[in-house]
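Only a single protein chain was left out; the remaining protein chains are all shown in position.
The letters A, B and C name the chains in turn, as written, and every chain counts its residues from 1.
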Amino acid sequence: MKATVHVTLKNGVLDPQGKAVRNALGALGFDGVKGVRQGKFIELDLVETDPATARENLDAMCRQLLANTVIENYSIEILE
Amino acid sequence: MKATVHVTLKNGVLDPQGKAVRNALGALGFDGVKGVRQGKFIELDLVETDPATARENLDAMCRQLLANTVIENYSIEILE
Amino acid sequence: MKAAVIVFPGSNCDRDVKVALEQSIGGPVSMVWHRDTDLPPVDLIVIPGGFSYGDYLRSGAMGAHSPIMKEVAARARRGVPVLGICNGFQILTEAGLLPGVLMPNAGLKFVCKDVYLRIGQANTVFTRLYRPDQVIRLPIAHHDGNYFADAETCKALEDEGRIAMRYCSPDGEITEDANPNGSLGNIAGVLSANRTVLGLMPHPERLAEAALGGADGRAMFDGLVEALAA
Partner (left out) sequence: MSETSPEPRQITPDIIARHGLTGEEYAKILDILGREPNITELGIFSVMWSEHCSYKSSKKWLKTLPTEAPWVICGPGENAGIIDIGDGQAAIFKMESHNHPSFIEPYQGAATGVGGILRDVFTMGARPVANLNALRFGDPGHGKTRHLVAGVVAGIGGYGNCVGVPTVGGECTFHGAYNGNILVNAMTVGIADTDNIFYSQASGVGNAIVYVGSKTGRDGIHGATMASTEFNQDSEEKRPTVQVGDPFTEKLLIEACMELMATDAIVAIQDMGAAGLTSSSFEMASKGDLGVELDLDRVPQREEGMTAYEIMLSESQERMLMVLRPGAEDMARSVFEKWELDFAIIGVLTDTGRMVLTMGGERAADLPINPLAEASPEYDRPWTPTPASPPAAAIPPGDDGPPLESLKRLLGCPDLASKRWVWEQYDHMVMADTVHRPGGDAAVVRVHGTAKALAMTSDCTPRYCLADPVEGGRQAVAEAWRNLTAVGARPLAITDCMNFGNPEKPEIMGQFVGAIEGMRDACRALEFPVVSGNVSLYNETQGKAIPPTPTIGGVGLLEDLALAVNLAFAGEGQDLILIGETKGHLGQSLYLCQALGSETGPPPPVDLKAERGNGDFIRAMIGGGRITACHDIADGGLLVAVAEMALAGNIGARVTAPAATPDNRDPRLYAGWLFGEDQGRYLVTTTDGDSLLGEAGKAGVPAAKIGVTGGGAIELDGQRMTIDELRDANERWLPEYMAGP
């Protein structure tokens, strides 16, 4: 079973990456970019076949490792 | 207009980050993880309102900056 | 001989390489701001180490697109030697002046330490004072020095003698243990097809003076001066 996790910075947390990318895009001549936020995208391949259990496990993985919940949010998607 | 870009490593390119995450998950007792690939997730806020033009611009941004096409693939989504 | 060091806002080895070059040249080196579009006529262009634009997206990705790089590429095409050290190497690959990419270190950590290197190609303006297969000691200091290129490219580099140096053990063995970052084939530095562009992860400028614990890097600068001082 495949799943994906998106990890993004919480609102209000400074995103130096996003800021730098936005500036660089501006320097390249892409001016119409109002904001950029950069996050992580994690694809997992799981042995588990039951979606509900998988989601539960993934939630634990996110809290324990994949996301830093002090500054990051995460969202889980089960792809089948 | 909001858009997202996913940047992922091409098949065949070694992903040390993904490997490390997988090992760390194993060490935490999550054994059913067969593979992990880690990529980037970029959210953009654009002035452009026409989806087709936006996509075209984003494609150029990806080729020029957001992805290194030697090792990475990218995909663009226009969120409206 | 005239040399220019390109300075990006986040460069932090620009002064170091200037000092090392000036020691060998015996005269001043010019510093060129990344946003300038014209470059004085020079015999050597150096892209120094550091974090050109913070390097938050991918090391060197933004530096490769800065205004001065168009001119650097044009000079390189005309055969002006270009030396990229560390972040400079990353910028050269991102700019397409050298093949391959530098990915995050296999250990996923920043590594700062001395490494041993075996010279692969001594017949260049950069490495002419080293012997083929000579083992030298230089420091590395990077988070993204894991060299990768597809099989075809690697073979071409190998066949064309474009691997400038590889990480090795103190006695010159190319071993996995001696590989500090996971680079393919222990590659530490590569050359352009005409061998006038060199990118390398180790920092020759940091060990170019005995007072700092070694001078194996000095020969690179001395060699350049010998070759280029017309």
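The criterion applied here is as follows: a residue touches a chain if its C-beta (ideal position, glycine included) is under 8 Å from a C-beta of that chain, and two chains touch if they have at least 3 such contacts.
What you are looking at is a predicted structure, and each value in this text was computed from that prediction instead of being measured.
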item	value
Contact partner of the left-out chain, one of C:Gly60, C:Gly84, C:Pro139 or C:Gly223	C:Pro139
Residue, one of A:Ala20, A:Val36 or A:Ile76, that touches the chain absent here	A:Ala20
Touching the absent chain when the full complex is considered, from C:Ala74, C:Ala193 or C:Leu212	C:Leu212
Residue ranges of subunit C at the interface with the undisplayed chain	9-13, 15-16, 19-20, 49-51, 53-56, 109-113, 139, 141, 143, 203, 205-206, 211-213
Positions on subunit A contacted by the hidden chain, ascending	10-16, 19-20, 23, 68, 70-71
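The definition used in the following text is that only the chains that are shown with their structure count from here on.
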item	value
Length of the line joining the C-alpha centres of subunit A and subunit B, rounded to whole Å	10
Rounded Å distance, subunit B centre to subunit C centre (Cα mean)	29
Multi-partner residues of subunit A (at least 2 other chains)	21, 24, 28, 38
Shared interface positions of subunit C, touching two or more other chains	57, 61-62, 65
Complex contact set, residues of subunit C against subunit B	57-58, 61-62, 65, 94, 100-101, 103-108, 146, 148-150, 182
Complex contacts: residues of subunit C adjacent to subunit A	53-54, 56-57, 61-62, 65-66
Partner subunit C, residues of subunit B touching it in the complex	13-14, 16-17, 20, 40, 64-66, 68, 70-71
